[in-house]
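Here's a slice of the assembly, chains where they normally sit.
Here the chain labels run A and B in written order, and each chain numbers its own residues starting at 1.
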Amino acid sequence: RRCYADDVVTVLYFAAAREKAGLSSERLALPPDASVAELLAAVQARHPALTEVLPRCRVAIDQSFAAADARVPEGAEVALIPPVAGG
Amino acid sequence: MDHHARARMLETPLSVDACIDAVKHQGAGAVCVFIGCVRDHTLKEGAGGTPGTVAVVKLDYEAYADMAEKVIGAIVVEAEERWPGVRGFVQHRTGTLAIGDLAVVIACSAPHRAEAFAACRHVIERLKEDAPIWKREHGDDGVTWVGLGP
């Protein structure tokens, strides 16, 4: 792992999150070994409009649900998952 | 684990027959199929909390398709492991759907009916919990994301 350089991840925004953030995906630089919680804080800072929906979102890392304390690996695909409504 | 063989997200109309064919086999005496389709009304908490019905015009389905196929596929495997002899297959629609259009078709076969019913019900309940799929409802009270609440 590169030392002291940021991890770059891809963040995907779906449904209400995309609508509020105004974009469907972006690349985000995170401090190495960042947690999901830290990622959410970074996202919140970049997109204040997400304030309402963010707390209701689950997070997926590389297409698997991740807990708040999970680590976000370098190059991960991170998705914000608002309350789902399939079927 | 081959999710793809058990769950397919489609932008084109779903096929009940295709789902049945995917699970039917000589050892299966029962197939249970669940079809979720777009209803012309929905219950809405009206002002003051009185439940009222709202007319629905259409629904836009959005999905994180790759993950949805993985999650739904894993849910089907869950059912197959929990009820031995079950085979399941799911198609879920994305895009804009009119009233009556099929949003999801779940088919589960089994030697006997009890397992076929149980597995089919399990899949739809779990799918609604975890599949990364959303629907934007165009009703006569405006456009809202279902499940997001007021």
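Things to note:
FYI, contacts are C-beta pairs under 8 Å (C-beta built on N, C-alpha and C of every residue); 3 or more make two chains touch, one makes a residue touch a chain.
Bear in mind the structure is a predicted one, so any value in this text is a computation, not a measurement.
For the complete assembly in this file, the formula in terms of the labelled chains is A x2, B x2.
Just so we're on the same page, only the chains that are shown with their structure count from here on.
For the pair chain A and chain B, the distance between C-alpha centroids works out to 26 Å.
In the complex of the two chains, the chain A residues touching chain B come out as 12, 14-16, 19, 53, 56, 60, 63-65, 79, 81-87. Contacts from chain B toward chain A in the complex involve residues 36, 62-64, 66-68, 70, 92, 103-104, 124, 127-136, 145-149.
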